[in-house]
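Written out below as structure tokens is the structure these notes cover.
Here the complex is missing a single protein chain, while all its other protein chains stay put.
What follows is subunit A.
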Amino acid sequence: MAVSSAAVQPRPSILSRSLSLLADSRNALGFGFMLPAAALLLVFLTYPLGLGIWLGFTDARIGRPGIFIGIENYQYLSEDAVFWLSVFNTLLYTISASILKFALGLWLALILNQNLPFKSFFRAIVLLPWVVPTVLSAIAFWWIYDSQFSILSWALIEMGLIDHRINFLGDPVNARASVIAANIWRGIPFVAITLLAGLQTIPQSLYEAATLDGASRWQLFRFVTLPLLTPIIAITMTFSVLFTFTDFQLIYVLTRGGPVNATHLMATLSFQRGISGGQLGEGAAIAVAMIPFLLAAILFSYFGLQRRKWQQGGGD
């Protein structure tokens, strides 16, 4: 006796039918796949950020939840000379270090993009400052900048170029320059290696065509390399600016914000006030005050990426 196939197959349950429908729905499936990532972002990013913003509007202290006080923390900060000094320091630190990291990083990337002997070895070596934990490199710089035992001072004195030790971290101007130099040393590899990756995506045929058209080396760089590298530059420098703006370890190890707050960044001041000083609300407010600057950097990158005309070698 013939038995129809339908008769032997069990009727699908409502659950399995729903799952089947979901699996067939492009939108539902996409939403499902995004859920784990969304949960992670919510727990580890949105919640802390939201909590930080909330704390900035409270008078929370260590061990005390605090109450809503509106913008009082920000009002106090607006009258606080140390806070404004930290804003100035942060901007100076970020802008100076980022420009120099970009210039030196691009230069290094262009060199490493040439056919050098031991190319792989050099590329690996260049990454070292980035690989070494910041605290370790900061301690090394601490010795280099020591007011009594600096190897730089010693070498310059031995060479007869100076007659007394350089006060690297004691003089406000020297201290700022010193911490910026340490940050540049540490940040160059990231810029160089990322731009090197970008350089290697530029087809050789474009250079060959431009060379046949009689382009000079500068013109090759200006009209071929730079426009095609712009998207990578935008991304790299956005990250570099964000890392620099939020730097903490280097300052904390080298100067603790001294001398007389001359190297205090917003991040270090936020920690000093919020954790060491116990004023969570004010510490959070300082951290929140960093957000507009960070957003500006991100938006700059975003709009930079959208500028196709610029990327294609045109003007604004």
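Criterion: a residue touches a chain if its C-beta (ideal position, glycine included) is under 8 Å from a C-beta of that chain, and two chains touch if they have at least 3 such contacts; residues count from 1.
Just so we're on the same page, contacts and distances are computed from a predicted model.
Trainee: Looking at UniProt, which of "Lipoprotein", "Mannitol-specific phosphotransferase enzyme IIA component", "ATPase" or "Extracellular solute-binding protein family 1" names the chain we cannot see?
Mentor: "Extracellular solute-binding protein family 1"
Trainee: Looking at A:Ala39, A:Leu136 or A:Ile275, which makes contact with the chain not pictured?
Mentor: A:Ile275
Trainee: Write down which of A:Phe57, A:Phe141 or A:Phe168 is the residue touching the left-out chain.
Mentor: A:Phe168
Trainee: Pick out which of A:Ile62, A:Ile151, A:Ala209 or A:Leu299 touches the chain that's been left out of the picture.
Mentor: Residue touching the chain left out of view: A:Ile62.
Trainee: On subunit A, where is the contact patch with the chain that was removed from view?
Mentor: 61-64, 76, 80-82, 146-149, 164-165, 167-170, 172, 175, 255-261, 271-273, 275-280
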